[in-house]
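Heads up: the structure comes next, in structure tokens.
Some chains have been omitted; the remaining ones sit where they do in the full complex.
Think of it as A, B and C in the order they're written, each chain with its own count starting at 1.
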Amino acid sequence: MDEHIFHIEGLTHQFADGTFALKGLSLTIQQGKKIALLGNNGAGKSTLFLHLNGLLQPTEGKIRFKGKKMKYDRKALLSLRKQVGIVFQDPDSQLFSANVQQDISFGPMNLGWDRIAVQEKVNWAMAETEVTELKDRPTHFLSLGQKKRVAIAGVLAMEPDVWLLDEPTAGLDPYFSRQIMNLLDSIHHPDKTIILSTHDVNLAYQWADEVVVMNDGKVIYQGDPVSVFHDEDVLLQAHLEKPWVFEMFQALLQSRNLAERDLFPRTKEELLQNLETEKIY
Amino acid sequence: MLLIDKYAYFNGLKDVHPLEKMVFALSLLLFSLTVRDMAVSLITFTVMSALIIFAAKIPLSYYLKLLLLPGFFILSGTITILFSFTGKSTSISNIWWSWKIGNWQIFISDDSFGTVANLVTVVFCSISCLYFLTLTTPITVILSVLRKLKVPSLLVDLIELTYRFIFIFLDTALAIHQSQASRLGYGSFRKGIRSLGLLISSLFLGVLQRSGQLTMAMNARGYQENLSYIEDTYTYSSRNWLIAIVILGSLILINGYL
Amino acid sequence: MKRTNWKIIYFVILLLFVPKRALAMHIMEGFLPIEWAIFWWAVSLPFLILGYRSIRSKVRENPETKMILGLSGAFVFILSALKIPSVTGSSSHPTGVGLGSILFGPLAMSVVGSIVLLFQAVLLAHGGLTTLGANAFSMAVCGPFIAYFVFKGATKLGWSFSLAVFLAAAFGDLGTYVVTSVQLALAFPSEVGGFMASFSKFAGIFALTQIPLAISEGLLTVVVMNFLKKY
């Protein structure tokens, strides 16, 4: 089995009005990674997601999915979408059924499973996302946090191998954000790949195995989440700030005149632990 | 907004099988409309109102408000039927009240009085049946019944999509309205018309934008041609069927006797 | 591009103009005797079936059509729930069932219009289920057809866009309200003068409520059209 999930070469997307959203983007996504896609508003993150799900077709360039060139006939798309699930930023653009359980069952029903299998999968997805008690609620009575969870459940029930999430925590308070991130942790698994777009560098820094930075329709960085924040050019170009844990650690090292080191703390807890065990003084 | 919808999800009879409620409400509605008998209408109205208030636990004040809602229509409709005009020379029998202006005569005949009294009772009886259904049975549930009854799926899909989008647009329209009001958009008639025009226009642009996004979201989840879902499970209750049959049966008997 | 713009403008006109009617014009549940209710159902049904068929073939061609029909229905429903400022100072509700006949043809829109009427009955308690047939005939069938043909005719004669819009709206509106008056007069003829006497009474009463509303809505539509023309 090829461990490259996506292999993108020179992907260009031009809208009908002539503007370009993607300009010769190249990127390789490996299986089993937790990838944070960073970039300023308008960098082309959402457009890239739509391409990875076959919802848009390249103006130029090509995309290989699991080693095979992507095709856009009905059968090929159905098979792609079985394997790649996408959660959109605005849940109101994603939920179209009148109640929660029905909405979650929409994807599995389209996969043509029998009713019992669908029901089981839906129950499981509702339990995982903690929306079971909302199951008969009409979609329009849900809060934003609940809608986001239902939208995720609808994708979860299809059990995709690859997850694309567009700003899953935008607009949520810290409590609900953490709930969504915990959910992603429970989904993660060596053969599942998760790509998450976000503006929140702190979240990306803490959560991701790999960071991809986009700017103006291109990938300007791909690599581990620590080194990216050492690269001042990339940060400037993509309007990125440094995660505060990273910045504090750098400042602490500097204030004690200590050399840079390889192992940076990734979470607040790690940073605090570093302080307590006095490692950095 | 749309309180009827809200009560439909949170009322005392929400767990009753939707088909039972539909059959019950519709058969009573059709029966009372067919016989158009004042006694039958009054009894049906009382039974339905009692069920709405005591069984479904809809607040009395809200139910009364709903009953008054079609007031304008009843008023204009009944006044129109009640009063008749004729040239002065014509002589009419059974005049209950009359008034002459110039060559014309305005009058209320005994018959039209009867027609109106009957009409008003039948109308209240009918709307109580309709309210019983709409206040206790959510649209989502009615839709799943329709799917089971093999109503063409395209039609049910259209109804369902319309229902879902109503609430999205309602939120948007309300938000735009508030933001216009905060910037003094409804200070006068002229401004009001202009603001409302802008509201409708941007709502319409929203329709076009949404349709693109929603279509993508559907396709992403493997949409083929029909919206298919698993269905809700409700259980039939023989007790409920019995109650329904007894009520309908006694109404038929009452009608036979009178 | 130009073509689609025109289509959109047609669409909006029909959504906005056709059934300019106060919600109070919906014949309420129980008002029509059962035989008349059945009669009007029977009259509307062929249009609904034809409309359904035309939608079905369009959806087969292009599955996205379903989405935009649903969105249009919701849009029209929302318009009917908005409060419109009225010249008399009070406020009333605009636009019952709207119909974007040109995009989908008036037949397809008769189905969408009927769905909107259904929701007005069950969510707003305006109109009814047994009277849905009668209301659908006046508001979802007659109105759109009249507006559609008036608009087409006026454009063919080379009249100005605004005039065509105005005439389509005016006649569509007039048409629906005359039909409702006919329906009520047929069900409740006067003892003296029969149908005609009764018709003049109903038409007279509704004219009182319709005219001020029509002025407001006319102005409203000017604003909307000016806005959308910019795109």
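Everything that follows uses one rule, which is that a residue touches a chain if its C-beta (ideal position, glycine included) is under 8 Å from a C-beta of that chain, and two chains touch if they have at least 3 such contacts.
None of these values were measured; they are calculated from a predicted model.
Student: I see a single representative of every chain type. Please write out the full complex as a formula like label plus count.
Tutor: When all copies are included, the complex reads A x2, B x1, C x1.
Note that in this section only the chains that are shown with their structure count from here on.
Student: What is the set of chains touching both chain A and chain B?
Tutor: none
Student: Which chain pair racks up the highest number of C-beta contacts?
Tutor: Here the largest contact count links B-C.
Student: Which chain's mean C-alpha position is the greatest distance from chain B's?
Tutor: Here the answer is chain A, farthest from chain B.
Student: Averaged over CA atoms, how far is the centre of chain A from the centre of chain C? Could you give it in whole Å?
Tutor: So the centre of chain A lies 46 Å away from the centre of chain C.
Student: Mark out which residues of chain B touch at least two other chains, giving numbers and ranges.
Tutor: Residues 5, 139, 160-161, 163-165, 168, 210, 214, 218, 223-224 of chain B touch two or more partner chains.
Student: Spell out, as numbers or ranges, the residues of chain C touching 2 or more other chains.
Tutor: 67
Student: Contact residues on chain B for chain A in the complex?
Tutor: The touching residues are 5-6, 9, 138-140, 143, 160-161, 163-165, 167-168, 210, 213-214, 216-224, 227-230, 232.
Student: If you look only at chain C, which of its residues touch chain B in the complex?
Tutor: 8, 12, 15-16, 24, 26-31, 33-34, 37, 52, 55-56, 59-60, 63-64, 66-75, 77-79, 81-82, 84-85, 87, 89, 111-112, 115-116, 118-119, 121-126, 128-130, 184, 188, 190-193, 197-198, 201-202, 205-206, 209, 216, 219-224, 226-228, 231
Student: Once bound in the complex, which stretches of chain A touch chain B?
Tutor: Within the complex, chain A touches chain B at residues 50, 53, 55, 77-78, 81-82, 85-86, 88, 90, 92-99, 101-103, 105-107, 109-111, 115, 118-119, 122, 136-141, 154-155, 158.
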